[in-house]
Every structure is written in structure tokens, then in C-alpha cells.
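Structure incoming, see below.
One protein chain is absent from this view; the other protein chains keep their places.
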Amino acid sequence: MAIEKEKLLWMYEKMRTIRAFEEKVAELFAAGKIPGFVHLYIGEEAVAVGVCANLRDDDYITSTHRGHGHLIAKGGDIKLMMAELFGKKTGYCKGKGGSMHIADLDLGILGANGIVGGGLPIAIGAALAAKYLGTDRVVACFFGDGAANQGTFHEALNMASIWSLPVIFVCENNHYAISLHQHKHMHVTDIAERAKAYDIPGVVVDGNDVIAVYEAAEAAVKRARAGEGPTLIECKTYRHRGHFEGDPMVYRPKEEAEEWMKKDPIARFEAKLLEMGILTPSDITRIQEEIKAKVEEAVRFAEESPYPEPAEVLQDVYTE
Amino acid sequence: MRKLTFAQALNEALRQEMRRDPTIYVAGEDVGKYGGIFGVTAGLLEEFGEERVRDTPITESAIIGSAVGAAAAGLRPVVEIMFIDFIGVALDQLFNQAAKMKYMFGGKAKLPIVVRTTCGAGMCAAAQHSQSLEAWFMHIPGLKVVAPSTPYDAKGLLISSIRDDNPVFFIEHKMLYGLEGDVPEEPYTIPLGVADVKREGKDVTVVATMAMVHKALEAADELAKEGIEVEVVDPRTLSPLDKETIINSVKKTHHLVIVHEAVKQAGPGAEIAAMVAEEAFDYLDAPIKRVAAPFTPVPFSPVLESAYIPSKENITSAVKEVLGK
Amino acid sequence: MPVEKEKLIELYRTMLKIRLFEERVAEIYWEGKSPVFNIAADPIPGEMHLYIGEEAVATGVCAHLRPDDMVAGTHRSHGHYIAKGGDLKKLMAELFGKKTGLCQGKGGHMHLFDANLHFGCGGIIGAGIPHAVGAALAFKMQGRDNVAVSFIGDGAANIGAFHESLNLAAIWKLPLVVVVEDNLYAISVPKSKSTAVKSNAERAAAYGIPGVLVDGMDVMAVYEAAGEAIARARRGEGPSLIECLCYRYRGHFEGDPQLYKPEGEEEEWRKKDPIPNFRAKLIKEGILTEEEANKIQEEVAALVAEAEKFARESPWPEPEEALKHVFL
Partner (left out) sequence: MAERIISMYEAIAEAIAQEMERDPRVFVMGEDVGFYGGIFGATTGLWKKFGDERVRDTPISEMGFVGAAVGAALEGMRPIVEVMFVDFTGACFDQILNHMSKIQYMSGGQLKVPVVLMTAIGGGYNDAAQHSQCLYGLFAHLPGLKIVIPSTPYDAKGLMIQAIRDDNPVMYFFHKGLMGLPWMTIIEATWAPVPEEPYTIPFGVADIKREGKDVTIVAVAMMVHRALEAAKQLEKEGISVEVIDLRTLVPLDKEAIINSVKKTHRLLVVDEDYLSYGMSGEIVAIVAENALEYLDAPPKRLAVPDVPIPYSNTLEDFVIPSADRIAQAVKELLG
């Protein structure tokens, strides 16, 4: 395995950061400190991290309603993210967007998205621009298994293929479109199969194995940078929590959930790194402490930040 | 001065802007080899090539959605939706993505997009190819809505729209494409949000849009013979709306008639009437009147279609009504 | 099993009906549109999309349908309606915009509806596919062994509705057959520039349903493929996708200069013209004599003439009619 140590550690820290951030958000949401809806990424960390580990700062991503993980993996600032979740003036979107609409254009994050499948055509455009402007930038387009039944999926993959655009379509198959299991919302087992309908490569990977995701994404990014067109990567994974916080999850069998918990991507990766001697138990405690501190700092920052002025509500509709 | 048709004026605006700014590209169904179903993009492929003049599949969601992504990443897309009636299959990309992105992101995104489309009845194209749906887009914060009525306005407004850093929904009434008028050769802009008084008058204000501007002018000619002086105001941009010009005109004439081809209910006229009732109430000497299409889809048969589209006669009688004549 | 004589003759008659009807429609359409082309000019106003060249597809598919099976057509649907057993007089009268038309002048050539034949079509690319899905769902829920057929062009196979509808029909195992009429162009854009796969039949795999590619200029090939798919649907085994390779001789609409079609392409396809070829085949196989074939030709021509006469003599709708039928 040719991934250098620094990269592996980077991936471990990112996964840990996502997990810690999300667990804190769950806690704050339950405590009534975060308003609105939040959709947590816990359990799917390997996907965002494995893919973004192959991206440069000037590459793009489009994200989803379950976007915190993607943003952190692409380099998003958890202080600004937390402040946005609190609806504070200092947040990424000055309190106008919230969990489902966080973006950081300087980091190539074209936004989380409240519309299932809404990000796919946007990714096409970013890729078109990258190609048009003669850069070798690529776009990683994250979406769920539910979005793979939306018309935008079909239109976007077709267009990316005929224009051979530099897009990596990353389907996070967590097996549920809210409450509906995959076998009830599509008649194929592997969404990657659908790549054939657009004459592009489609691969299935274990989305809870960050190395597997990394390698699949590495190949796809290479292909995209070389101008050879898009790839569809299906990452089989599972969300540990509900569709949104407060979802009773009555629709999914306990045994199934337990099975998946055993495949927790972080635990697996941690074990591997220990076995490889890249991490020691003491490193793990240290790293976790550091991350914990960062998250606490983010919360403090958010809590201490002011709310926006009501009058700001009228700003930012148009560019003057 | 040199005369061009409405379609030629738009074509020249696109051509001149594309020469000026290499980040501008055109995409849509049949905009390339075919030159656009109504000929507005004719010759652009030959001059600018396939990279910048892109024929797309029939895939409206991806056409508008890709414009959003491309604009966010530094280009200035000008995309065409063949008929405004087709926007239904792509509306999410327009009203939840393009229109809101800047706001949701706290002002960070800049989305210089022009979505060109055609509207209007008069070709017997029936219920799915003849609609006037401008009111919807005016109701969506974050979009600008432009609706020219003359070749001169068409060129200047399209250039301004392309140079604007916001998503602009540019509506072309298909019955105007053949209309000829004076158009300067050099590029020029007409600011968005500035109405144009197409005819001055002191007795009654008629606010009309797109094709209806010309019917209003015909009506005005006729009424002039009876000594009624009609002022015809063409908003040109529907969002932002030039309230000031409309209100000043009403303050002068004390009577208001609004004419549009969209259906009356919850249409552009409702907003304009409400705005005047709120802001110029004391200047009105008579109730406001709206002349608009009835609350039905656009029928096919020529007989039914002409019964549907507001006529010069509808306008003259409305004017006489508000004047109590 | 061999197709019986009557059926073969019926197939020929139907194709001919479509061809002669549309050739006459083209003449009437241009009556009012030369020397100056004004799209709104009488006697047939508005857009006009003709099916000439694709007759074998509608004919081969609809030959298996009953009046209470549902067909969702396209913007190019005279052929589908005629093959479904439609009334030429009402159809022609609707094209004229007359009161006696199929939709009393409210629909026009792109929006043809016939409640008795469970037929509808429309002007929005791909929009009919979900309607057919819904009809198929109704059949299933009502325990009827009917099928719903959605005809679309190759252009429509790239729009979201195609994807959502086939997925829905597949997971619900609905009696649906989607027939893609691949006439090589989405208006002016060649398939190679708009569709990422060679054949849309390959896309069936994305939904876990059967997909076949057939020669759409050969009515028997279409007839057989459709027969299987429709029987499968009636048996409750779910949807199928059929792509028929065919060609439209005329433009996307009347008035289309067709500059996008390469030299000689049409000549090549003309050689495969479904109608003369099938006529020759039937005569060669002794199913028809020259005389009988000519007689059919005359009978069909008479029907078309009658339809035209009916349309020309029919009254216009009253203007006030424009306000009716918005709500029941």
C-alpha cells in the first residue's frame, strides 16, 4: 500500500474530527442550542475523507443535506461551521444558510444542498468551467442512494459523459432514502451498474474502508485530470443515526444496524494503523484530546458570537 | 438609423459581448448548428466554435444547473430554454439553486447567469408553447426579470443582463422577433430597473409589457382621435420594477390601466395595481383596471386564441371605463 | 407462430393510412404558408411535426393493443393515434382548429386526447412517460390486464422523467412498455452528441428490466418485439424498453431547413422505407395482389379526402368556448 504516513494520519484526524464534530452537534441539538434540522454524517466518514484526500484546494466539491463531513474533509473551518449552525453572524453564511447550505467558495466547496439531487447539475457546470478555462481541476460530486433516482442524476451523468467532463460522482449508498430501503426504491443492487447507461466506468467500494475509497477515488481523479471524463463510484455505507436528528428510525431493523456498527470505519482504520505501527494507543488519546479541544473551541466561538442584525435580512439577495 | 429585427438585435448583442469577454458562452437546445429555433443564436457557432456555443441534449435541469456551477466557477453562461413552458422541468435549478445561492451562502457566491427564453401566444402553439409566466419569476427573490418590447431595448437590455452579476431571466415574446426598429451598431447598455415612457399623455396611464406595449400604442393612437391622451409606460425590467416612473405617471394622470398577456389572477398587473393602491392611493380618481388574459390555459384554435389574447379593443374600452366615458 | 394474413394486411393498411394522412396534412399546411411563412396562417395553423418515415413503429406496436390499453404519445403523434384506431375526421378537424375536432379546437396537433381510446399526447419532451407509469399503476391496482405504452423520441431518453419513470415502473413491476423512436436527431442535435450510449436499450439494465433494439423500418420486427414486451406486461411480469431505429424524412417541424442532415443520408434511409418494402413483401409472398394493394391505396386515400372535407366544412368554435373546461 503506497499511501505515505502523513496522508494516513491526515485521513485519521479528519475522520476523527468529523465524528467529534457531529457527536457534539447531536448533543447541542438535543440541548436545544442548534435550531432547525440537522442531518448527521456519523458512520460515513470514510467516504468524504477517502475522496477528499485526493483533491487539491482548488478542486471543487458539491455536497448534500448531510454535508458536514464533506466540508470538514475539504478543509472547512469548524468554527465557522458551528457558528452557522447556531445561526450566528460569524457563521459561514452569516446565519442565512444553516446546516443545509454551508459553502466556502475559496475552498472550492460549492455548497451543501437542501434539495436531493440538486447538486449534480451544478457539479457539471463547475467541471465545464474547469475544462473551459484550461485548468486540470476536478469536481467531486457527493450524493446519496436516494438521489440516484432523481432526474438530475440521469441528466448530469449523461451530460458529463458526452462532454467528457472532469467529475467524480460519489454515491454514498447508506441504503436508505429517509425511511425507504434501497430494495424498495430501486430494482438494481449496485448503483454503479448505472454507469453503463452513460458509457462511463462504475465501481463499487466498501464505503466503510477509507483505504478502499481512497484508492477508487485516486484512479477516478487521475482519469478526470487527464481529461478522460467522469467516473461513478458507489460507496456502500451506513448512517449510524437517523435521517435527521429526531428521526425515530422505526423503519430499520436492530440487527441490521448492529451489523453495520461492527463495521465502523473509524474503528477499522484505527486498528489498521495500530497494526501498521503508524499509530500508538497514546497517539490516539493525544489526537482525540486535540480534536476535542478544537471542537470545544468551535462551540465557544459559536456561543460567544453575536446574532446577525435583523436588518441584515435584506442584504445579499443581489450583487450590487 | 440602421434597422434590425428584434431577433437580429439580440443576436448582435450576444455576438458583441462574446467578442468582448471570452468567459461568456452560450448553451441550449439547438443553439449551435441550428442557430436557435427562432434564429437568435444564428452564426454564433461559426464565429465562436463548439466550446463557446454548445448544443445540449434535451436536458433543461442540466442546462440551468450547469450554468449555476459554471458561473460559481468563473464563467458567464448565457443559456437558452426554448420555451418558457419548458421551465417546469428545470424550475428547481432556477428557483432553489440559482436564485437563492448567493443569499444562502451569506453573500459569497456571484452568479452572472442569463437564462434566455421565449413566451407568448399568437402562433397557435397551444397550451404548452404559448404561456406568459413572467409573474412567477418576479415572485422569486434573487432573480432579475427582463422583458423587452423593441429591438432597441432588446439589444441594450441583453448586454446589461450579460454584464450583470446576478441571475437574469430574460424573456423574449416570440411574436416580437420579426419586429423591425432602429438599433445602433455599437454596443450599448440600458440599465435594468428603468422603465421607458413609450408615449406621453395626460389623461390615463397604461402600463403595458412586451407585445402588449404595441397594442397599447395602437389603442393610444385611436383614443387620441377622440381627444383622450394616453401615457404608455413600458417597465422593460419587471424585477426590479421601476415603481417611481409608474407612480409619477399616475400622479400626473390620476387613472391607471395595466395590460399584460399573462392571466389576470395573481399576475404582474396585480402587483402593480397593489403597489399603486398602496403608494399613490390619494392620486387615483377612479378604480384601477387590469386588461389581461382570462383564467384559462392558452387554447389552440385561431378563433379561441384571438379571443384569449388581450386586444386593442379591450384596452380602449378599459381606458374609457376608467375615464367614465 | 406465423402472423395470419388479415393481420399482415391490417399492418399495411395502417402504415399507409398514416403516410397518406400526413402527406395530405403537409400539403394543406403549406397551402396557407407560401410564399410567406406565417406559422399562424390557416388552414392548419401552429407547429407541425410529421411522422412520415416512422410509420412501422406505431403500427407494429399498436397492432397488439386494445382500445382500453393506454398510449401516451409525443409531439409527433398523428401516427400513434391513427395506429391506436383513431378517427381521421376528428383528428383532421382538430388540426384545423374546428369545433368538431378531437378537443374542440383547444388542443391542436401536439395535444391530442381521446378518452375512448385511452390516448393522450403532449408538447413536453418526456412528460408522457410518467403518465403511462400512472396508467399502468391504475391497471395493476384495478386488476385489469391492460398495458400502458409510452412512445418517446431518442431525445427524451436523456431527460429526468425517463429515468424516474423507468425506475418507478421497475420497482412496482408495472405493465408498461416504453418505445424509444430513435430517429437519430433531437431536433437538430445528432444522437452521438446528446446520448452517452449507443443504444438506449442498454439503459434498461440500469433499472433491472429487459431492453431490446430493433429495426424500426421493419414493421414485422417491431411487431414481434412489441408482442413479447406487451404479453410480458399483461402477464404481470413488469416493464420493458424497446428502441426502434428509424428516420424522419421531414424536418423536426414543417419549416425546418434540416441543414444538420448530411448529404445522401435520407436517400440511404429511403431505401429502407417501411411501406413500399412491406407492400413488395406481401405481394411476393402472395398475400396481396397488385390489384388488391392498389385498391387498399384507393380506399385509404378516400378516407383521408373525407376527413379533409369534414374538417374544411366544420364550423369554428364560438370564441366564448375559450373560457370553458378549465374546471369541471
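Labels A, B and C are assigned to the chains in the order they are written; within every chain, residues are numbered from 1.
Note that contacts are C-beta pairs under 8 Å (C-beta built on N, C-alpha and C of every residue); 3 or more make two chains touch, one makes a residue touch a chain.
Please read all numbers here as calculations on a predicted model, not as lab measurements.
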Neighbouring displayed chains - absent chain, whole complex: A, B, C
Which of C:G122, C:G153 or C:G238 contacts the chain that the document leaves out: C:G122
Residue of B:A7, B:A62, B:L75 or B:V89 touching the missing chain in the full complex: B:V89
Sole contact to the chain not displayed, among B:V31, B:M104, B:V206 or B:L223: B:M104
Missing-chain contacts mapped onto subunit C: 70, 72, 101-107, 111, 113-115, 118, 120, 122-124, 127, 129-139, 141-142, 148, 160-161, 164-165, 167-168, 171-172, 324-328
Touch list for subunit B against the chain that is not drawn: 85-89, 91-96, 99-100, 103-104, 126-128, 133, 135-136, 138-142, 239, 241, 262-263, 265-271, 273-279, 281-282, 284, 286-290, 295-297, 299-300
Interface with the undisplayed chain - residues on subunit A: 35-37, 84, 87-88, 91, 93, 95-98, 100-101, 113-117, 146-147, 149-152, 177-180, 184-186, 246, 250-251, 307-314, 317
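Note that in this section only the chains that are shown with their structure count from here on.
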Label of the chain whose CA centroid is most distant from the centroid of subunit A: C
Centre-most chain, if every chain is reduced to its averaged C-alpha atoms: B
Gap in Å, rounded to a whole number, between the CA centres of subunit B and subunit A: 40
Residue list for subunit B, restricted to those that touch at least two other chains: 56-57, 59, 61, 89
Subunit C, residues touching no fewer than two other chains: 158-161, 193-195
Complex contacts: residues of subunit B adjacent to subunit C: 29-30, 32-34, 37, 55-61, 85-86, 88-89, 122-129, 294-297, 299-308
Residue ranges of subunit C touching subunit A (in the complex, touch as defined): 158-164, 167, 170-171, 193-198, 202-203, 205-209
Sites on subunit B touched by subunit A in the complex: 23, 25, 51, 54, 56-57, 59, 61-62, 64-75, 77, 89, 92-93, 96-97, 101-110, 141-142, 144, 165-166
